[in-house]
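Apart from one protein chain that is not included, each protein chain of the complex appears where it belongs.
The block that comes next holds subunit A.
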Amino acid sequence: MTNEDAMIACPQCDALYTARAPDLGEKAVCARCHTVLIAPRRNALLRVMALAVTVVILMAGATFFPFLSVNVAGLSNASSVFDAALAFMDGGAMMLLSVLVLGLIVLIPVLRAVLVLYVLLPLSLGRKPLRHARGAFRLSEELRPWSMAEIFVIGVAVALVKVSDLAQVGYGPAFWMFAALVLISVFQDGMMDRWTIWKTLDEADR
């Protein structure tokens, strides 16, 4: 058990290393396949948590405020992200698609932010991790590829072009909230050093 504690293996190619934290802002990269193994940042825990709180607040706003509105020959319709997700709700198999879209662009990003807060809040206060903190962090990591808010934003851009010769389009407040949200999520992901978080969890439990 002694030296295994200090060792890590590249998850992509199984190369074995003795883990040594690089300087803040530097990265430890696998020598064989160049996967980033460790990338510590200054005040990373606090920053990741601040960004997670912002994600939850912005998402609440972005989901229910009007997102876009169209206007054709005097008829207009405003729609929120929530409406977009429910666009398929008319019946049958399309319901599945509504649930899916809502999950990928709203529920999973929010769930990930909440899980991260649940794991990191006690750690940043120097407390013991809450129950199931490890499972929570693992779930958050497993959900990462399924959080698709940034893809949704590109979808919006495409939809705007498609609809532009058909109707006039106006931006609602939620559009800007959602755009900010995507930028923040990207920053948050760059801040999060998994190795440091796992190590902190280990030390906090001891």
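By our rule, a residue touches a chain if its C-beta (ideal position, glycine included) is under 8 Å from a C-beta of that chain, and two chains touch if they have at least 3 such contacts; residues count from 1.
By our rule, contacts and distances are computed from a predicted model.
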item: Protein name, per the UniProt record, of whichever chain is missing from view ("Succinate dehydrogenase", "ABC transporter permease", "2-oxoacid:ferredoxin oxidoreductase subunit beta" or "Pyruvate kinase"); value: "Pyruvate kinase"
item: Residue of A:Val72, A:Leu130 or A:Leu183 touching the missing chain in the full complex; value: A:Val72
item: Which residue of A:Val29, A:Val56 or A:Leu104 touches the chain not shown here; value: A:Leu104
item: Given A:Val29, A:Met148 or A:Ala204, the one touching the chain that is not displayed; value: A:Met148
item: Candidates A:Val163, A:Ala179 or A:Ala204 - the one touching the absent chain; value: A:Val163
item: Subunit A residues that touch the omitted chain in the full complex; value: 4, 7-16, 31-33, 37, 68-70, 72-73, 75-77, 79, 83-88, 90, 93-94, 96-97, 100-101, 104-105, 134-135, 137-138, 141-142, 145, 148, 151-152, 154-159, 161-163, 165-167, 194-195, 198, 201-202
